[in-house]
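Before any comments, here is the structure.
Note that this complex is displayed minus one protein chain, with the remaining chains in position.
On to chain A.
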Amino acid sequence: MADADLVIAPVLWPLLTGIALALTRRDRARQRSFSVISVLVGLLLALVLMGRVLDGHILVFRAGDWPAPFGIVLVADRLSALMVALTYVVAIPGLWQSLQVIPPELERRSYYALFQLLLMGINGAFLTGDIFNMFVWFEVLLIASYALVPILNRGYPLQEGFKYMVFNMVASTLFVVAVAVLYGVMGTLNLADLAVRAAQMEDPRLLTVIAMLFAVVFAAKAALFPLYFWLPGGYDAAPTPLSGVFAGLLTKVGMYALIRAFSLVFPLDPDFTRRLVLVIAALTMSIGVLGAVAQVTMKRILAYHSISQIGYMAMGLGLDTPLALAGAVYFMIHHSVIKSALFFVTGATEHVTGTESLKQLGGLARPYPALAAVFLVAALSLAGIPPLSGFFGKLVLAQAGLAVGELAVVAVSIAVSFFTLFSMMKIQVGVFWGPLRHPDRPARAGAVGRLLLPAAALVLVSVGLGIGAHGALGLMQQAAAQLVDPAAYIEAVLAPGGRV
């Protein structure tokens, strides 16, 4: 396989699997084995792709061999390859838990096919080199998520589903508007070409206006303050394995788009844009964690926490130094891994006891010590206890913040960490410690091991990221270096390799 084909493989492969799965809807055993094989092959493809770009190569796929500003391009640099690999690191455990807990009627309604299409949209958004195609991939993943969550899933609260859909449709409309204005002003939609023309613009004020339009769109997808309100209800009501995948990946797509757009196309001018991003980051962190403190079910606490953690990534973007960007990328990977792990533990708890409400649970550590242990380690990692991955993510961001003298946002991030620890301990104490208490339900203790496997594996990844923080951060710094200096990206995309 040629290098360029490797770039489109993570998009085509889930599509082919999705079609195969849609055609074999009635055969449950085949659906399951196809899905598992597909994600494993997908991970392999992602790792091969990562192997090719780690040395600094930028791979470009030109659709129809058209040269870059005219044709559609898919681009893989270090950051996008990392994110594609991350998709599978989260998707494999999510699929594994889905196999155990998804009710058969949802399986018959093409759950696995839609799951693959969701992966296709996510991978496409990570790899695209063109802002209109980013819109298209966003829509692919959103349509898959609309179908997976509110439409096929009969138990889903209709109001949350309607809110989620209408909110995202309005955000998509705004996306088209932003694309229209951008095209009207710049005359191109290719990210690399945009970067060249943006650098030549004499009056960058108009560009700042467009940048803010895109910032609103991507912030809505990433659930940044004040556009986060669709997230808690939406995640809470989804089947738990899906909540894990959504929390791990959907908000990251928005965050990735923000990082990509602001490092490549729109200049972050220190007086306005950077300050704004930092203020939004601080507000997102605080509001999310305060929301979490007030909740009384595991999934809702975790969902509000996702918002708060997105704030840390925005902080890395707002600080806008190579170290801070490396920290933001590290934090994205850390958070995807650990937040999905927490959701998968919740899924296991829910499957065994039938509920995830703190009021109805207690003392689960005694019958299920492994469950409590995995949750504890994941919670400590989220709160940022060394030597787990959360600690290094926050440490790097704090260092980067101190280096440029942004003391306020660093202080907020440290304060938010304490609240994070507090609300994670609230789950730990309420669900796992104290006197044994859970609703009467035929014990499904035998399943706990299998259900816990995905979460345990992800926790191990987090421990690995923490212990190998030096190497991992080195990798992130290399990825950030490509973001800070996009010359190689631009050159690779616009290289006259194609047919004219």
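As a convention for this text, a contact is a pair of C-beta atoms (placed from the backbone, for glycine too) under 8 Å apart; a residue touches a chain by one contact, two chains touch by 3 or more; residues count from 1.
Everything that follows uses one rule, which is that contacts and distances are computed from a predicted model.
Colleague: Please identify the absent chain by the protein name in its UniProt record; candidates are "Cytochrome c", "2Fe-2S ferredoxin", "Electron transfer flavoprotein subunit beta" or "Na(+)/H(+) antiporter subunit C".
Modeller: "Na(+)/H(+) antiporter subunit C"
Colleague: If I consider the whole complex, including the chain that's not displayed, which of A:P14, A:G124, A:P150 or A:G318 touches that chain?
Modeller: Among A:P14, A:G124, A:P150 or A:G318, only A:P150 touches the chain that is not shown.
Colleague: Please pick, from A:V176, A:A408 or A:V484, the residue that touches the omitted chain in the full complex.
Modeller: Going through A:V176, A:A408 or A:V484 one by one, A:V176 is the residue touching the chain not shown.
Colleague: Given the contact definition stated above, which residue among A:G42, A:G129 or A:G161 touches the chain not shown here?
Modeller: Residue touching the absent chain, from the options given: A:G161.
Colleague: Just the residue numbers, please: which parts of chain A touch the chain that's not shown?
Modeller: 132, 135-136, 139, 142-143, 146-147, 150-151, 155, 157-162, 165-166, 169-170, 172-174, 176-177, 179-181, 183-184, 189
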